[in-house]
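Pasting a structure here, questions to come.
Omission of a single protein chain aside, the complex is shown with its protein chains in their original locations.
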């Protein structure tokens, strides 16, 4: 705790002193451009890994970066997402999983958790789609490979869950929202981003074209153009 | 999004290059010493404001840094807390509110939210104790003063909610857990910490005594020594 | 009731007498090939409109052919879907909306329903994504046109909800399940089927190619090929 | 799927062509006289077995024709029932179980289901009254006899559940609603109806007296005449 | 509080001293013969009004003597009922309403309660069947007459809710349980008991025949004799 308190001092002496104008602008409102959803894991530090300042990332963090489908949970995820999109008009969402994720490991020994950590068990049941799909589709995987595929598929499944929220669905349909799938490697500090065209995770620089709009997102307006009943 | 992707590059070139040993140690496990619960607000950046490295803070973030009482919600809060204390053996929790919090403002216009942002409304109902207590106890407050007291009381109320969780209750009773109440000022970058002796929020340096154990926590073992039935 | 009882007689005298062999085969087990999800509306009669015999369609019917996302409801929908796919190994799902649907009309006057028909209100809240998306995306629609687009979008949204179920997600990923979106016109008796390539509803004959596999479904394995992390 | 699509054609060519007037009348509203609640089982086809046209039966179907008590579930059952009685003013309900029902068989191996088909397990827990009562009252039954009594008792128990719904309770009390218990034999195509006087299931023709009102229902107004406090 | 503490003294000096043998027998177990369910109202004191000793009545008390249907609530009612019947083998249940009941009055102004006392509102929604049935069946009642009929019908409706619990259903079917409906008048101290034969509440002495078994209960085994499928 003493270390933390000394850190507070250092923050004021360095960052605050050099960002007076920014902090002044942010005193009475925030205008973040990205909703960043990631794991509670201590090795994933959103502002550090994206080299962003205060005011840039609106952040949701829980074990496993899980977003239960609309209506399935009454915790902080739903209301915070709605606030981000509806009140702050954020137009970009990143869901960022990470290597060596304890929550994904937990999925592989759910039954043991039920007795020892019942609340972790209840929470991970929201990722049952991840567990079941990976175990049935990749029966030959094990060890680190299995964790790796769990992490990768889990992010995509949480994005599908995100799409069941009314505000998300509506904004996607109107072309006003993009959702990105990332995986952060806690050892190398590198990020891979999902590329919908190739169904692979690739370095995000590879998606960087001329302007922001052409970064290839997992879900964008193109996916859901208006239905035209005959 | 391009800015974010360039930030990833910068992070690797600077932070990762200079912290190779740390990242290597963290590759296969984490050993954070603090569970840091704070608002999703973009102006609150836990690692920045405490000047901590990756691996130090296990973080939960939602709108309003609200922790519903045990059993009241099935979102990420409960399972993530249990994982932090039970699996990672974290012994210190900080709940950190902040000035100008949009969630606290939302508490003052709940009825309007019910129609426009139903999920935000549902979520903020978990902080009904904060709303009701402040409005009935401070009927003469308004404007920034009212928000300020909402923020301050809300952190203490969430700590009382925290105490209803089995793992929290048990560890507190055994003297193996301390919980701290903080308020972060988004304009000045300063933190105030709750001082249980004086029932005030004061600069945390004022609580810093000779060693870590003597930092005055909101709730510690002293609160709950064993009951001795006659 | 007398009419119904006389109908039972007529059924035995005609259908049963002429389908003795079929009924004998079905006496101890069923092997339906399609899970047919449709509205409770009396004008939608699955076996009649598809000219199918007993034993062919496993049927779920509720007001509005709504499938709440995984975990969002504990009514019959989830368990019945799981039973159909997991126990009966059904590989084709049709969700069939219909013209002039009372449930879709109800979505347009939800607030009035809250007082008069609270359970209908609660149920239709599971289709809030349909209501919100259509009202925000088609603000200029009204009357029959508005109902028509509600019906059409609702079926697609329910299919997205379906995809959040573990067994559905897993089977889709393995290429063992196809989902079709239909709209039945109660006046003309005609069905339109969603065509994913053109984002329109078209007569299903237009999708009939050489063999069953090439009927274009809303969701099939192609949508979800394996993720290949680098 | 091709078979289904061809069936649609056949339906239009035969049924639609010969029922143009009926379909025209039904184009803008429905006036079904019966709410028919039955199992999703493919062998139970309400319109076929009662030889009824489109427009006659408002239908709810789920695995096991289970109606959870009022307040116990938030799936489609409650809202659809309320819509049928409150909006459509239906005055007759049939709950129709059937021989060889997979859901009833599932009740006998619930524990096994918990792991393999968790949603089926959760759903069948709503029929725990059926399971417990039958196993404790008929301990000597087994095989087909046991399934038969489960099916028979289950329908009566679901009717008792129905009676806990506000709209059902109110209409019963006013003598404006009758509820019938049926069992359909998938092999013989015969239906038996519960006779409240003799506590047995008998051929419904035996209940057919001079007019519709005298068909003996399981629950009618007589059951609940006004309480007269002294 | 001082009055209460002095009452404790008086209890020991009078009751305890004169019931030493009874208290000794009860020291290590209880064998109550009746489950008594009544309102929390201070004017209803089960042991006083039935002149019973400690050890005779197992008691559930909440506002309005409401028993939500099986599965509709996770409060103390369900578990306590199950414990009474399953663990203590109690064979008689009394549900006792009372005149001038505040909860029943609350049913008549539910909407006002929603804002001021949200938890009371939520609780009374479990008695929506009472409210709706009485308001629709007795539209001409008002004032004390209306409260009186609410109280009387509410007890019967809660008994119907009781019947949806697995243990209750099973024991009723086996003829091992009887349920009685009482109304206690807080002004006169008199009780009326429901008489199923005449559908009226009458003085319970009128039901007292030769032996205990012949007291006419609301629900007993006769109601649910075994179904005999042909």
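Some notes on this structure:
We just call them A, B, C, D and E in the order they show up, numbering each chain from 1.
Operating definition for what follows: contacts are C-beta pairs under 8 Å (C-beta built on N, C-alpha and C of every residue); 3 or more make two chains touch, one makes a residue touch a chain.
Predicted, not measured: the structure shown is a model, and the values here were computed from it.
Although it is not drawn here, the omitted chain touches the following shown chains in the complete assembly: B, E.
Interface with the hidden chain, as seen from chain B, comprises residues 68-73, 125-126, 128-129, 131-133, 136-138, 148-149, 152-153, 156-157, 160-161, 163-167, 169-170, 173-174, 183, 192, 194, 199-203, 225-230.
In the full complex, chain E touches the omitted chain through residues 1-5, 7-12, 14-16, 23-24, 26-30, 32, 34, 40-52, 54-64, 66, 68, 73-84, 86-87, 92, 94, 100, 102-103, 106, 116-124, 165, 178, 180, 186-191, 204-205, 207-208, 211-212, 215.
Simple rule for what comes next: only the chains that are shown with their structure count from here on.
Chains that touch both chain A and chain E are absent from this assembly. As a matter of contact connectivity, taking chain A out of the picture divides the rest into B | C, D, E.
Inter-chain spacing, taken between the CA centroids of chain A and chain B, is 20 Å. Separating the CA-averaged centres of chain C and chain E is a span of 45 Å. Note on chain placement: the centre of chain B and the centre of chain D lie 52 Å apart, centres being C-alpha means. For chain B, the set of residues touching two or more other chains reads 118. The touch graph of these protein chains is an open line.
The set of touching chain pairs reads A-B, A-C, C-D, D-E, using the touch definition from the header.
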